[in-house]
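Removed from the display is one protein chain of the complex; every other protein chain stays in position.
Chain IDs A and B follow the sequence of writing; residue 1 opens each chain.
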Amino acid sequence: MYTKKLMEKIKNIIRGHSLFMLHYCTGCGAIELPPTMTSRFDMERLGIAPMATPRQADILLITGYLSAKTLRRVIYTYEQMQSPKWVVGFGSCTINGGIYYDSYSTINELDLYLPVDLYLAGCMPRPEAIINGFERLIEKIENGDADGWKHYKQNREWYKKNQKQALGDSLYTTR
Amino acid sequence: MTISYLIITAGIMSAIIYLVSKFNWKAGTILQTLTFLIIGYFLYHNGDYSSSQLAIFNNISLNFTYSYFNEIFLYLGISVMIIVSLFSIDGIKNYQYKPVYNFLTTLIFMSILGVFGAADFITLFIFWELMTWVSFFLISMGKKYSKKAALLFLFMSMIAAYLMITGIFLIDNAVGGITFSNLINNYGSISYSLKFKILMLFVLAGLIKGGVYPLHIWMRTSYSESPDSFTSILSGILMKFGFYLIYLIGLFFPVAFILKNNPSKLISELPSSTFFAYLAGISIIIGTIAAILQNDAKKLIAFSSVSHAGYILLAFTYGTSMAFAGGVTHILVHALTALGMFLSIGAVYFRTGTTKIDELGGLIKNMPLTFTTYLVSIISLAGIPPLFGFVSKWMIYQSLIINGSYFLAFAAFFGSIGSFMYVFRPLAGVFLGQRPKKFENVKEVPFFMKAGMLIVTILTVLFGVLPGLVLKPIISMQQSIGIEPIKASLYRLFSGLTTLDMLVVFTVFGAGFILALIIFLLFAKPTRVKQHEQYTAGEIVPELQTQPSIYHYAKNYYKPFSRIFDKFPSMEKLYKKGAEYLSSSFGVIEEFFYEESINGYIWLISITFLVIIAIRWF
């Protein structure tokens, strides 16, 4: 039992320091990422690197507001990722819809459809805020607190119900 | 039982098999397989080497021999025929004229025994012609354009035959007899220029049959249009007749006698052999590039045969003992791998009715054994250890390295690396990738087809791990014809440069695989997903479930590569252009030539007689 716990702790530490990120750039937030990744702020020193496909990624970074059209793809992409996996909501839009909150097709609360592990508030959050947020995420993963993917698995019906409500029949799931 | 009796038996059995097939084609094919097996057993059981004669008239007879120098070819021919016949028990189900097919393939078997067992040139020629005619009918039994393909085949074969018969007359004229032994005894009395002429005639005939560039033009259509099980015979054995002829004439003319005195040197007596070595190099390169650009799996293998014909010719004309043994081994390798590839593609055609690569896909789930056969064959063809193909390639490379001929080595390397590209194409397009909806219910082929393919697979692996099984008869062949034999034991090969131990290679590879498996099993178990669950850049492709072929990358697979060769001319088009030019300028003759009668043939005969007379004149 103790060794299992220790093993889990080691795994979590390793996971926390190697985060491959798939950024789903739906809004204007993506513009903050290049300085975060390159020389000025250098995200790679924390072990965070961009990846091309959801199969290889650990973090799904959703930058900016989601519409009904993009949410469908985000859900599809999230379900293609392999657990443990984390969702980071980037910018105010993912929290409450941001400045587009009253648009007819904007998804205001991401948390209803996907288990968000960390929000980066701001419109837009500066690279410092992003780095700060990721450090927080690493801390959470190391402690084993970032378990949104488990939550999604356990409360699958609830999430599916919400997703259906927003998207109707066009929802496509992998399983 | 000497060979002459076996040949008579095969001839008689062909009639019996035809009659039995009339009543029940399956019984007929089983009888055919049994006949081949029994004949092979008698040849093996006989054990001692012997010569025999088959009298036709009082003083004319066909001479046969069973000796070190042709033993391995005889067994190759018999085993290929047994495997194909086994495959045919289920495989010819869809053919229109099954009894005729069985009858003709038995005659092919007879001609194989005759050609490889011949002890004089006329016997060789008679059975060679038998093979040509029978193949003509067999090819024309195939697909839509097979009649045209058969005509082209016949035309090229006829040219080869005329070249050969001219050569035989020249030999007869020079030494007063056409038996092999007579030629060996009187070799010294032939003048240099005559030697050169004879050699050229025979080698050209062999090149046409062997499909070496630029005389390969019959192969593409004949291979793709002929019935599938016959294509295996065509590429497994009949194409090798050409190289047997080159090998045979090489025994009498340059190779054996030069090597006896000077084993490590290039053939210097005849400048032509260097020419042929370079021709072989060009053949390898052109065949490889052409194969990469094909879309039909059978055409692709046909062009790969052009490339591998180049390897064999290269080995034979190169002239070192190692290269010579490599050439003979490569004949076996190519026979076995081409057999495996054509049988598996034939099996795919049997079930799906197409050999176009971009129409197929994902068949591994339905036909795992066919896939395995294809995979093992291509690994062997590409010369990847630890399978059989590596042995012959290693031997050819060693002799190229010893002599530092870097252009030829470049060609050999090009063919070898290029072969990864073209053999992978059907693997990716036919067996892997997305499976179209219409092939969801395709079944694996019936039992006997599986059995035939399984034997090929097992032999390829076995000879790869223990190449000594094949090299031993080759060594005794080399000893008997007076070449310094290569050094090899059951699983070791020695060249002047280094040692190859196939057993160690195999064991280490196996150990690596097991270690990989252990590491793989240590970690969490994966989940299986359906084929349409793909990364699609977030896009949801609703058609993916109903129409998977839209997500299958098989068309223009090597588009970037083919862009490099867009401006290159094709030899076939060049010939066609030449023919068009001729037909436009000699319209009258064309009418005469292309009339749908035997006239064209007669015209060819008269031309040949003129050529013969001209040669006799000078």
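Criterion: a contact is a pair of C-beta atoms (placed from the backbone, for glycine too) under 8 Å apart; a residue touches a chain by one contact, two chains touch by 3 or more.
Just so it is clear, contacts and distances are computed from a predicted model.
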Absent chain [UniProt protein name; select from "Alpha-ketoacid dehydrogenase subunit beta", "Peptide/nickel transport system ATP-binding protein", "Response regulator" or "NADH-quinone oxidoreductase subunit H"]: "NADH-quinone oxidoreductase subunit H"
Return the single residue from B:G362, B:G452 or B:P467 that touches the missing chain. B:G362
Touch with the missing chain holds, among B:I72, B:A382 or B:V445, for B:A382
For the chain not shown, which residue from B:I122, B:I282 or B:V505 touches it across the whole complex? B:V505
May I ask you to list the residues on chain A that touch the chain which is not drawn? 11, 14-15, 17-18, 20, 38-39, 42, 44-47, 51-53, 55-56, 58, 81-84
Touch residues of chain B, complete complex, unshown partner: 362, 364-365, 368, 371, 375, 379, 382-385, 390, 394, 397-398, 400-404, 406, 409-410, 413-414, 417-418, 420-421, 424, 427-428, 432-434, 495-501, 504-505, 508-509, 511-517, 519-520, 523-524, 526-529, 531, 533-535, 537, 548, 551-554, 557-558, 560-561, 563-564
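As a working rule, only the chains that are shown with their structure count from here on.
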Taking each chain's centre as the mean position of its Cα atoms, how many Å separate chain A from chain B? 58
For chain B, which residues count as touching chain A in their complex? 529, 533, 535, 538-540, 542
Where on chain A does chain B make contact in their complex? 24, 53-55, 72-74, 76-77, 80, 172, 174
